[in-house]
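Got a structure for you, written out below as structure tokens; questions coming shortly.
Left out: one protein chain. Kept in place: all the others.
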């Protein structure tokens, strides 16, 4: 694994941006791909995080604090060492219809891969809708970026509500976020799934998701799937 | 436990000084007492370290890297949080003959409590003999402090060799260091023992040492014992 | 807006479910400057044997990832020393006292049971069938028949509630648990340290003189938790869950799996303030979930979870 030194952090409550200096290269990371990030001791599992942005061995992640590893990242002083490997998973661009434009629908930390997508493929982006619960999230984003935020606390609307106003058949949807959000999207949407992962490379069979074509692996076959292919009851 | 933030470190190979800012008070620590220091997750045991010096909630430890916790302390960035409690154990001053002067005989990290003793009770110190293997240790000490160092690599003498030249019956010996060193001291010496500890306060019975008066606990009855009282074969 | 943390088990009211496991805190006295005993549910005293024991030669403790392996070897003053020197002071500990005994023969169990029964301050007797640290002795709790015999003997000698302390590392804990209950145990403690070892790679020898010791700490938590869950599924007796409880989440997990009382071993050895921190955490959890009493969460994992209620 590659050593990754925590260089910068910017936190607002349970969300934060974390920039790591890598002592090695990520090879041509694409949007939708993720890294497996590991702390030096606890937890012992490496866990998946989508690439928010990557440049010159500087990797930025957008992380929601939910448990042990994310908790540790939040409380680490600058200079703390982590380990990463990747990029793993398939680039979104390899799985979607390349002729379309897309509305990027993000919920919470699901915004991470969508940001990287819009950095790498700006011409394919029709609109960005990034949903969050609380206004506190604003302070993490620049004024320009804030235009894409849909904050429930302020507008009493979710991204799905707003999506209804802009959506039309010829535009694709590329979404990443919590399951309840994904379930409310049109059937043809591309949805980026999460699952508990062990290896991140397709060997351990931890990240199973049931589809109409049988059990698939989020890390090896995804993370992006057509919404209509997923057997949601299994999740 | 009290939060302890790593504020300063000065390392030479496997030895180092570490200063922590405490978010709470140690009550009147005395030389010979130790703190139990714990990392935020691994290892889960708190482990004993003698107080090297303490002033205004600034605690300095003198640590040899030997395993997991000490390894973690050495590799921690400034700002890392630890937890401590103490002071535990008996002050040397309560256990020794208060009328005598003492030669302080230290080996390796055993120097820590002796330094604190000489800070607090300078008039009781007849001489300081601090033994180390390699010259690299010099860079951790001021020029003045270096006068007390006996470095095997340089002089081909151990502290015990040098002690023979200065020792006389009416002077006491107060020693802390590795067991082979302690075993080579005069019978009447006071020796500060180490043991694997669980609680540090006398409840768990982990730190047993056998003496002529039965099994004693390093944390509750020590750490200082008369050399002649110890049944060394048991250790 | 208080939540009720008290539990009634063994006909006794515990002010809260957090108790101190036998061993790491000894007889408790040295802990008093660090922990206000009036805040905890109970203390299980260090196991007492018939004769005084000086314990095993050092090292008696070695840690591993997530755990601590101990090999104390039941250092204790023996039942006579206990009766004379410890028992008279027990009232200083402002909580419920559970006595713990371990015999090496049926005769020993008999004397130990009798003596413990006589001590007024001891409200409950725990029979330690699972100490992994005594040279040449198998653990009683590995064998259903031996478990039965011991429980029956002690049962005859005392009207106080008795609790059988079982080993977590047996093939079929439900079998042993059932036997203990059928033989007259009022409750079960699950579990003790799991047999474990470390080798010093520099010398090529086991670090502990008896080779193996008992592993406690968060490493074993998911294993012991599964044993509590399985036992509760099969049997309806009060269970004391012990094994790797380090924080309030661990404690709640054990309660949900079916434990009525929650014992801290390693946690309190590492940090004497752990019990207070954990009790506060349980309280805050129940408040957040709007659950008015701790009682309500015991065993919910068997009954459809929290949302059913």
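Observations on the structure shown:
When the chains are written out, they are named A, B and C in that same order, and each has its own residue count from 1.
Definition applied: a residue touches a chain if its C-beta (ideal position, glycine included) is under 8 Å from a C-beta of that chain, and two chains touch if they have at least 3 such contacts.
Predicted model only: the values in this text are computed from it and were never measured.
Touch with the chain that is not drawn comes from one residue among C:64, C:100, C:133 or C:231, which is C:64. Within the set C:31, C:157, C:170 or C:274, the residue that contacts the chain not displayed is C:170. Remark: the residues of chain A touching the chain excluded from display are 1, 38, 42-46, 68, 83, 85, 195-199, 201-210, 214-215, 220, 234-235. Listed for chain C, the residues touching the missing chain in the whole complex are 64-67, 69, 142, 169-172, 194-199, 201-206, 211-212, 215, 218-223, 225-226, 229, 244, 246, 249, 252-253, 256-257, 285, 297, 300-301, 304-307.
The definition used in the following text is that only the chains that are shown with their structure count from here on.
Chain A and chain B have centres, each the mean of its CA atoms, that are 50 Å apart. Along chain C, residues 65-66 each make contact with two or more other chains.
Residue positions of chain A with contacts to 2 or more other chains are 41-42.
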